[in-house]
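Comments concern the structure below.
The complex appears here minus one protein chain, its other protein chains still in place.
Going in written order, the chains are labelled A and B, and every chain counts its residues from 1.
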Amino acid sequence: MRWHTVPRETLSLRTFDDELVVRNGATGSTHLLQPLAAEALKLLLEASNGMTAAELAARLGNDAEDGAAGIAAMEDLLSEFKRLGLAEPID
Amino acid sequence: MIVGDLEGEALARLLSGPGLRLRTGPVVTRITSPLDDVAHGVGLLYRDHPVDEGFADFHVRIDRPAGLRRWLKPQVQFRFDGWPPFYPLPGDQGFPILEWGMNWCVSTTCHQYLIVHAAVVERGGKALILPAPPGSGKSTLCAGLVHRGWRLLSDELTLLDPGSGQVMPVPRPVSLKNASIEVIGRFAPQSVLSPTVHDTLKGSVAHMKPPVESVHRALEGAAPRWLVLPRYRAGAQARLEPLPKGRAFMHLVESAFNYHLHGRGGFEVIGCAIEACDCFEFAYGDLEEAATVFAELADRP
Partner (left out) sequence: MTPLVQALRDPADTPSWTRSRWELLVRQARSADLLSRLAALLEDLGALEKVPAEPRAHLLAARTVWRAQEEAVHREVGQIRKALAPSGVEIVLLKGAAYLYAGLPAARGRVFSDIDILVPRAVLAQVEAALMLHGWATTHHDPYDQRYYREWMHELPPMQHVTRQTVLDVHHAIVPLTARLKPDSAKLLAGARPLPEHPGVKVLAPADMVLHSAAHLFLNEELSHGLRDLVDLDSLLRHFGGEPGFWTALIARATEMDLEQPLRYALRYSNRILGTPVPGDALSGSVSRLMDALFLRALQPDHPTASDGLTPMARWLLYVRAHWMRLPPGRLAYHLTVKALRKEREEPAAAGR
């Protein structure tokens, strides 16, 4: 499953060190993303064709040993993004 | 003309009749009240404040609610343009209810500003913002700092102007609770305190008159420079701990009364403020020590 963020215009972003605050105009909610989630969101924002959980895991430094666990963690993260209305599967 | 220029019974007559138009920074409140302790409190704590003749932003009244209780167990009520937003309080809480009411007026209507529930003081043109939940000691710290070289902007309402990014003052009496009343009395013996009112919802309450300079400079804003989350703990040594800006940002969002009304503009205003500020958490147990730490902070480049 490929994922992409909601349209860039709906989001307001600011980076402080390695954390990210984001306001989602579609929900009106504001969130603080920890470094890993922040990095993941930024990668998704740049990916014009979206990304899979596996691609995301690889870009974030997942290696063969962590393999499945890393991908599962990314799937959880993407589900969380979906719950917050920041990202969704491309249909 | 200032409130202190009203001689003898003039203030009480004004309050009982056409009303006193009191300026506090950007807002003018027309106050009417037949109650003695309101007149006394206003005369004492707003002595240096300007009496305005022009447009009043709010019409408020403190009186006794109608009904049998008038005689059995007196109460006081705050009315905003004839309508009471809160339930009545015991009869001796006339001045506190005026103060809480005036806070309510600003926080519920002045949405041209982003309003944060925080104390804010100024030094050298730069603002120190102190957001904190009740019990953190922010009001005591604020009351202390304004007697150690800092100018009071507000003890409750930090008004951020979206256009300029500056904090606008609303200099008004600082509310003190319980032990703080005595602490400030000793820390700043020259300060003017209202009589203490007991058994309020917040315990024992007194109000401290704002230093005259803060009233004279009430139209002068300040640029945000420090954001500090204070936490009072008896015996703690005064210490500033750097606070990650992401967390500081969220604290401001959560402490703002009207963030949800400012949309993406609110996000930007807070973002700019955090960008400009050094952010800390602050533990302290002694007010003098705390004041020293902040003086040093202000002296850093």
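Operating definition for what follows: contacts are C-beta pairs under 8 Å (C-beta built on N, C-alpha and C of every residue); 3 or more make two chains touch, one makes a residue touch a chain.
Here the structure is a predicted model, which is why all the values come from computation and not from measurement.
Participant: Which of these touches the unseen chain: B:Gly8, B:Gly82 or B:Pro301?
Facilitator: B:Gly82
Participant: Considering the complete complex, identify which of B:Gly67, B:Gly149, B:Pro242 or B:Gly263 is in touch with the unshown chain.
Facilitator: Answer from the full complex: B:Gly263 touches the omitted chain.
Participant: List every residue of subunit A that touches the chain not included in the displayed model.
Facilitator: 25-28
Participant: Need a quick check: the contact residues on subunit B for the chain that isn't drawn.
Facilitator: Touch with the absent chain occurs at residues 26, 28, 54-57, 59, 81-83, 85-87, 100, 104, 109-112, 260-263.
Methods note: only the chains that are shown with their structure count from here on.
Participant: Report the inter-centroid distance (CA atoms only) between subunit A and subunit B in whole Å.
Facilitator: Chain centroid spacing, subunit A to subunit B, equals 41 Å.
Participant: Provide the residue numbers of subunit B that touch subunit A in the complex, in ascending order.
Facilitator: Touch residues, subunit B against subunit A: 244-247, 249-250, 253, 259-260, 263-264, 267-268, 271, 274.
Participant: Quick one: which bits of subunit A touch subunit B in the complex? Just the residue numbers, please.
Facilitator: Of all residues in subunit A, those touching subunit B are 12, 14, 16-17, 19-21, 23, 25, 28, 30, 32.
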